[in-house]
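Removed: one protein chain of the complex. Kept in place: all other protein chains.
We just call them A, B and C in the order they show up, numbering each chain from 1.
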Amino acid sequence: MARQTNRLGSGGRIDRSRPLRFRFNGRDYGGYEGDTLASALLANGVRLVNRSFKLHRPRGIIGCGAEEPNAILQLGSGAGTLPNQRATQVSLYDGLEARSTRGWPSLRFDASSVNDLFGRVFSAGFYYKTFMFPQRWWDYYEAFIRRSAGLGVAPDRPDPDRYEHRNAHCDVLVVGAGPAGLMAALAAARSGARVILADQQREPGGSLVGSDLPIGGRPADEWIAAVVDELREFDDVRVLTHSIVFGYHDHNFVTIAQECGGDMRERLWRVRARQVVLAQGAFERPLAFCNNDRPGVMLASAVSAYIKRYAVCPGRRAVVFTNNDSAYQCALDLAHAGATVGALVDSRGSVSSELTDRVEAVGIPVLHGHIVTDVRGRLSVGGVRVARWNGDTDARADNSIDIRCDLLAVSGGWNPAVHLHSQAGGAIAWDERRHCFVPAESRQANRSAGSGNGRWSLADCLRDGRDAGVAAARSCGFDAAEPELPVVEERDETPLQPLWRVPAARDPDSCPKQFLDFQNDTCVADVRLAVREGYRNVEHVKRYTALGFGTDQGKLGNITGMAVLAETLGAPVASVGTTTFRPPFTPVSFGVCAGEGVGELYDPVRKTAIHEWHVSAGAAFENVGQWHRPWYFPRAGEDLNSAVARECLATRRSIGILDASTLGKIDVQGRDAVAFLERIYPHKVGRMAVGRCAYGLMLGEDGMVMDDGVMTRLGDRRYYLTTTTGGAARVLAWLESWLQTEWPDLEVYLTSLTDQLSTISVAGPNSRRLLEKLGCSIDLSREQFPFMSMRQADLAGLPVQLFRVSFSGELAFEINVDSAHALALWQTLMDAGREFEITPYGTETMHVLRAEKGFVIVGQDTDGSVTPIDLGLERMLAKDKDFLGKRSLARPDCVREGRKQLVGLLSADGRTVLREGAQLIEEPGAAHPVPMIGHVTSSYMSDCLGHPIALALVAGGRSRHGETIHASLGAGSIATVTIVPPVFYDPQNERQHD
Amino acid sequence: MTDLSQRRHGLETLVGAHGDREQLSATVTLEIRAAVRQLNLRGDPGKAGLRTAAEEALGQALPVQPNATTAGPHTICWLGPDEWLVLSATPDAANVATALEQALSKHGAAVNDVSGGQVLLHLAGSGVRDLLAKGCTLDFHPRAFAPGACAQSGLAKANVLIRLDEDGEAFDVVVRRSFADYLLRWLRHAA
Amino acid sequence: MKYSALSLLRNALSHNRNWPEAWRSPKPKKKYDALVIGGGGHGLATAYYLARDHGMKDVAVLEKGWIGGGNTGRNTTIVRSNYLWTEAALLYEKSMQLWEGLSQDLNYNVMFSQRGVYNLGHTLQDMRDIERRVSANRLNGIDAEVVTAVQLKKNIPQLNTSPTSRYPILGASLQRRAGVARHDAVAWGFARAADRLGVDIIQQCEVTGIRRDGDGIIGVDTTRGAIDADRVGVVVAGHASVLASMAGIRLPIQSHPLQAFVSEPLKPVLDTVVMSNAVHGYISQSDKGELVIGAGIDAYNGYAQRGSFPTIEHAMQAIIELFPIFSRVRMLRMWGGIVDVAPDACPIISKTPVNGLYFNCGWGTGGFKATPGSGWVFAHTIANDEPHELNRAFDLQRFESGALIDEHGAAAVAH
Partner (left out) sequence: MLLIDCPWCGERAETEFSYGGEAGITRPKDPAALSDAEWADYLFMRNNPKGAHRELWNHSQGCRRWFGIERDTLTYRIAGTFRLHGKDEG
C-alpha cells in the first residue's frame, strides 16, 4: 500500500485513530475517517484521476466541493455501484473502491488522447458540420459517438438501498452553516422561531472548518462548536449536515437531499419555510491561461481546504497565481504546511503592503504585475511560465520566465452561489465593483447573506448573517434581538483586478488551449468561434460549445466563460447576462427523489373486502384503475380461454358469482335531488317510481359518453347511483363541481359509498333459488320483485339491498352489503351454492357475457368520441328538458351522416376471433392510406353461442346490417366479417326478465 | 351456514399475523379500531334547527370551525362546511345512526353509516409525528396541530383524515377500506 | 460554405478563423411579403419552406428572445408518427419523411437517430388501444408493430418486465423508424438554411401588437418598430393565446408547464426510446450519454417555464418502476416548457377570422416531432391562403362543428 506522502504530521479534522483502506484504479491506498475520496487521493500523491470528455486530456483534482469537474469517478461495483461520483464530495469509508471512467488502455496512456492532437478539428459544434455523408452511414457514426461519450456506468441490477421522504415546516430555513449561516441560525433560533440549518459538509463551519483564525477571542473551531451546541439545545432547531439544498421551488418549498448511511442511503427533506436565508458561500473561479487544466493546477481555496481540513498538502513546490487578496492566505497556508512557494504571482500592479509583507515575511517572493501564461508538464504540472503584464488584455505576453513547481494554486476571484436565489425567481445583478454576479431583488421570501451575497471579509459575513437571521425571524412575527457579533480581525482589501482570459504568447485562437469548462473541454477559442459563427446569445454559446453542460453545471467555469464571451463581443459582462439557474443545485439521485414510492408502494393496490378469498381461490388478477380485480379463476390445467369458457357456461346454465364491489357508488339525497339529476342525466329521472332502477348515461358537456351506471330511486328525495369502476372518483367530483360552482341553490348532498358497500352479483337461472335457500326475507318472484327494481331485505341474517339488474343477460341479483360483512356473505353464498355448482367468475367472463348481450363498456366500446346516438341509445335522450351535453349533440358533426355506430360483427368463417382494436376496411388490397371505416372494440369466443362474436364501431353501421366488410388482423392478414345487430344472445330479454 | 354474528369488521386479513395491537417501531404502536362506529353527516349548518337537532340526537354540538373536533359521548370531526364524521364508541353506537337520521330527516340532511367503508387506525407513541411527516405535508408541530384538531390530507398516496386526541398523545387516522391494506404496508415500511 | 468533414479539416488548418456566420443578424426592414412570428423550430421551418417551395423569399422571422429558445430547446426530442387518427398520422408521417433527409437537405447535422420508439401497454385496455393504433398505422402506410412482453425483455433487457410489478408490462407498440434528434440543431439548421435563401432572422424582436385594417392584417408592432406585411403566420408555442388576444381572437388553448430532466452522462445503457402512458414517464439516452426523461404536465395554467416538484417525484418513481437499475443514477438538470394544449390534444394550423393572419399552435406536448411537417404545411397555408390537404382537418372551425380529432384516448399522451 502506498504511503500518504502528502499527509501532514498534524492538524486537520480527520480522525487519525481511525485509518481506512481504499482502492483506486486497482491500487490500495490508506486514508482516515474524515477524509473525502479527493483528500485521500491527494494525501497519497495521486495526481492523475481522469481523462477529459472530448480530448482525453489528463486531469487531476482541481477543487474541493461541488465545483469539481474532473474527479468524477465510478464507485463500487455490482448493484451498489455509483456512477459519476465527485471525489471531492464522497466521504471516505473503509473498503471504498473507485475507478476512473475514461482512459484506455490505461489512465496514463490513453489511446484516445490522439483527439487532443486534432483538437482544432473537434472545435465547438463540429458534429453539426459532419457525419452527414453518406446518409446511410449515420448509424455507424452515431454508434461510435455514443461509445465515446458518457461518463460512468449505470448499475446493472436494482438498487439495494432505501430512500425516504420527510416533510418539514419551519419559520426560518438557513442554507449553509458557514459563518454567515451560523449567525443567521443563531439569531433566528434565539427569537423562538422554528429553524432548520442545512449544510452539505459533514460538519458545520463552512470555510472556517480547520481554520486558525480567531473569532471572538478563541479559535474558529471552538467558536463553531459553541454556536452549534447552543443551536442543538433548542427544541425547535434542526441542524442537518451532509444535506444539500438542491431545489428552491414555488412558495418557499425547498428540497434537501441528506446523505444518511446504513441501508437508508438518502433522505429527501421537503421543507416549507416561511423565510429562507441563503448563505451558501461563494465559488472560487479559475483563470483561463494556456494548459490551465494540467493535473496540479488547483483552486487556491481548495489547496487551503485540503491543508486545513484534511492535513493534506497537495504539492511540495507551489506557485500561487491570483488577481485578488484571498489567495494570499493560501500562500501562507502552503508555507505553514512546509511547502516551498516559488512565487506568488499577482496580476495587480500594487497591493496593500500589509498583505504583501505578511507573505514576504515567510520567504515567499511576491511578483506584482505578473501573470502565469502557460503550464509545463503533461501528466502533471512541472512548472509555469510567468510574464510581466501591464493590464492590457490585448497584449501578447513575452519576456517570460519559467518557475519550476508541482502545484499551481489559482484564484480568479469569487462567484457568490446565487443558484438558489435565482431558482427562487430572484434577479441577479452584475456588481461592477466586486466583478461578480450578486443576488438582487428576491421574488420569494428569501434573503442572501455572507459571501453568497458578495461579502468577502469574515466580519462582514458574520454581520450580514446575523442581520439576515434577525430580519427573517422578525418577518415571521418573532421578537428577535440582535446577537452580539464576535470580534474578528479586520484587514484592508485591495480590489480584485478583473482578469478572465490571461494573455498568452500567441493569439487566443492559436495559442495552447485555455480551458473554461474542464469537463466538456470548452476553451476560449470555442467561445470565440461560436461568436464568429453568429451564436452570440449566451444561451446559444452555451448550447453550441457545451459550456456549463458538465456535471459541475458550470460552477467552475461558467462566469469566466461569460466574461470571455463579453470580451469577444466587446460588451460589458452585465449585458451578456447569465444563463438560467435550474434545479438541482448539484446532481441528486433518482432514488431519493422517488423515495418510498417504488415497488409495491408505487401506487396503492385497492382491494375489495372479498379480495383475500379471491387470492386463496387462485384468481388471476387484472388492474382496473387502482383496483386489483379477479380476471378469471383458473382451475388446474386451465388457461384464460378454457377458464372463461367454463365460467360463462356455468353462469348461463346455473349460477355464476362476481365480486362487483369496485363499482362506484354514490348516495344522492336532498330536497332538490330530482331537479339535480334531471340536469345531469339524459333520461327522465323524476318519472321513476321509488324502488325502481334505470340504466343511466352520463355525458360530458361535449355530448360524448363519459360514464354509465344504474340509478335507483330510494325515496322521494333520495337516489343511489353506480358508476364504472374507473370513473367513480371522477364522476363524484364532477357532480360536486356542478353543485358547488353552477347550481349552489340546489340542496343536494352526495356521499360516496364505494367502500361502504360491497356488491356481489349472482347471475344465472338458479340465482333466485340460491337466495331463497339462504332465507331471504322478501318474495323474490318475478311478479313481486320485477326486473329493474330494488328491495331492502334480510339475507342470511344480514341486512342487504337487492337489485334485480343484470349485466349478463341472465336472471341476476346484485346484492349490496356492508363491507364489514361482505366476505362472510360471499362465503355463505359459496357454501349454499355448492349444490348449484356456483362458479366464481372474473372480469373476463363478465365481459363476454355482457358482449353477448350487446352491453357496452364505457372506455372500451367508447373512446371519448362516441355519443349516445352512436350507441343506438337515442331513446334515452329526453326531448323536453335540457341536460348536460345536450346542446353539443346538435352540432353539425354530431348529426352528420356516416358517424361511427355500434354494431355486432360475425366472422364469415365462424371461427376467427377478431383482434380487439382491429381496424375495419371495405375492401382488402387498397393502396395506402387505406380508408378505415371503424374498429373492433370487443371480441370474444362465445362458447355459449358456439362461435366468436365482436362489437365494433362502424361508419353508418346501423344501416349496414348484413353487409360484408373486412377486419385487418395485423401482419397483412384480413378477415371477412358480417355486420349484424349488436345483441347476440336472447334478444327478447326473456332470461333477464325471468 | 356461516355464523355471521362473529364477523364484526372483516378486517382480519389486514391485521393478519400482527394482532390487534402492533408495534410498528420502537416508538410507534398501531391499533385497528374496528369497533368504532363511523357516521357521515351532511347538511347545512346555517339552517335553523339542524344543529340543535343534531346536538340533541348526539348529546354534543357539531363543530363548525374548520379542522376542529368536538368531544362528548362521541368524537365529531369537521370534514367540510357541510360535512362531519361522527366517531362513536358508545355501547349503543349502532342506534346512533337511526336516531340521527330520524332527528335530521326534516332538515334536509344526509346521514350515512360508513363504518364498513372506513378503517380507523390508532397510532400512539413518541414517534408518530415523525412517521406521519414522512408521508404527509401537514404540519404536526404542536403549535400548528393542537390536541383535538383534525385535518384531511394525503398520507403517502392515500387520502386520510388525521385527528390528534385530546391529550395530544396519539393520532387517529381514518382511511377508506380499499386503501387500508396499502396504507398499512406503507406504515410498516416507513416506520 | 458547405459543411463537411473536408471543410472541418480545412478550417482547422486556419485555426477555425474563417468560418462564416451560420445566419446573419439583419436589421428589420419596414415591410416584408410575409412575417413569421416565433423563431422556434416550427417558425424557422415555416420560413424555410416558404422560401424553398413557394418562392417567398422576402420573409422575416421575428423572435422575441433567441432562436430555438422556447419549446424547441425544452423537450425530450422524440420523433414518431404512430398516431391513431388518420388526420394526425398523415401529418406526422409527412414530418417523419422530412426528418429522414433533413440533415442533408439543410446541410446541418440534426442528428436524427432512428432508434425506435416503444409505447408500453400495462393494462388490457392499453393493449386494445395499441392493437387499434398499430392496425391503423399499417393501413396508413406507417411502420408499426405490436411487441409482446417476451420480446420486450429480449430487446430491452434493462426494462422491468416482471409480471408481479405494480403495473406489469403486457406488451408494446414499436415504431422502428421513430427516434430522437438534437433539438438545438433543428432550430439552427433551419435558421441557417432559411438565411441562405434570403430569409431575415430577427432576434430580440418582440411583437407587441398586431395591426389590422378591418378584416385584414397589415402588419405588426414590435420592440424594434412597426413592420408591414399582409401575411402573418403566428407560431409561438406557449404563447399562442397571448398573441391571439393581440389580434382579438379567442383560442381553445390552455398553456401548461411541462417538465423534463436529464441524468448525468452514462455509458450507453439504453439504445431506444421507451414511453409509458399508464406508468407515466418516457425515456431515452442522448448521444452524450444523458438519460432524457419526460415528466407529466402540471394541471394548472402556467407560463413560468418551471413546474411542481411532486411531478418530478412522480416521474422518478415511474422511471424506477420501469428501469429499477436507474435508481442510483443522478438527475443533472430539470427544466420546464410551456405547452399549449387544445381540447382534442391536436394542433390548430389554420386561417383565422382575420384575413392574412394564420395560427399554428396547440401542439401540446408533441410539437418537436412535427417541426418540419408543421413548417411545411404552414408554409403552404400562408403561401396559398388555403390549407394543404394534410392540415385541412386541423382548422379552428372544428371546435364549432364538433369535428374534433380526439387523440386523447387511444394514441397515448402525445409526446
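Heads up, the rule we're going with is that a residue touches a chain if its C-beta (ideal position, glycine included) is under 8 Å from a C-beta of that chain, and two chains touch if they have at least 3 such contacts.
Note that the structure is predicted; figures quoted are calculated from it, not measured.
> Among the chains present, which touch the one that was left out?
When the full complex is considered, the omitted chain touches A, B, C.
> Taking the entire complex into account, which one of A:R21, A:R272, A:R474 or A:R491 touches the absent chain?
Touching the chain that is not displayed is residue A:R272.
> Write down which of A:G76, A:G192, A:G382 or A:G425 is the residue touching the left-out chain.
In the complete complex, the chain left out is touched by residue A:G425.
> Identify the residue among C:T46, C:T222, C:S241 or C:S374 that touches the chain left out of the display.
Of the listed residues, the one touching the omitted chain is C:S241.
> Out of A:N44, A:T81 or A:N252, which residue would touch the omitted chain in the full complex?
A:N252
> Provide the residue numbers of chain B that touch the chain removed from this figure.
Those residues of chain B that touch the unshown chain are 44, 46, 66-67, 79-83, 137-138, 151-154, 159.
> Name, in rising order, the residues on chain A that touch the hidden chain in the full complex.
Contacting residues on chain A, toward the hidden partner: 249-253, 270, 272, 425, 443, 701-702, 733, 736-737, 740-742, 744-745, 882, 886-888, 890-892.
> Since one chain has been left out of the picture, which residues of chain C touch it in the full complex?
These residues of chain C touch the chain that is not shown: 239, 241-242, 245, 250-255, 299-304, 308-310, 343, 399-401.
Note that only the chains that are shown with their structure count from here on.
> Quick check: how many Å separate the C-alpha centres of chain A and chain B?
Once rounded, the distance between the two centres reads 34 Å.
> Rounded to the nearest whole Å, what is the centre-to-centre distance of chain B and chain C, using the mean of the C-alpha atoms as each centre?
One centre to the other, that is 49 Å.
> Express in whole angstrom the distance between the two chain centres, defined as the mean CA positions of chain A and chain C.
About 22 Å, centre to centre.
> Among the residues of chain A, which are close enough to touch at least two other chains?
165, 270, 597, 600, 603, 605
> Report the residues of chain C in contact with chain A in the complex, numbered from low to high.
Counting only chain C, the residues touching chain A are 3-5, 7-9, 11-13, 15-17, 19-25, 65-69, 73, 86, 89-90, 101, 103-104, 107-109, 111-113, 122-125, 127-136, 138-141, 146, 158, 165-167, 182, 184-185, 188-189, 203, 263-269, 271, 279, 285, 287-289, 306, 308-309, 312-314, 316-317, 319-321, 324-335, 343, 398, 400-404, 406, 408-410.
> Within the complex, which stretch of chain A touches chain B?
164-169, 194, 236, 270, 272, 596-597, 600-601, 603-609, 611-612, 627, 667, 669-671, 747, 749, 751, 753-758, 774, 796-798, 818-825, 827-828, 831-832
> Quick one: which bits of chain A touch chain C in the complex? Just the residue numbers, please.
80-84, 101, 118, 120-121, 123, 126-133, 135, 138, 142, 145-147, 149-159, 161, 163, 165, 247, 249-250, 253, 255, 270, 509-510, 525, 529, 532-537, 539-540, 543-544, 551, 553, 582-584, 587-591, 593-595, 597-600, 602-603, 605, 622-624, 702-703, 859-860, 863-865, 888, 891-894, 915-919, 921, 928-930, 932, 935, 937, 968, 970
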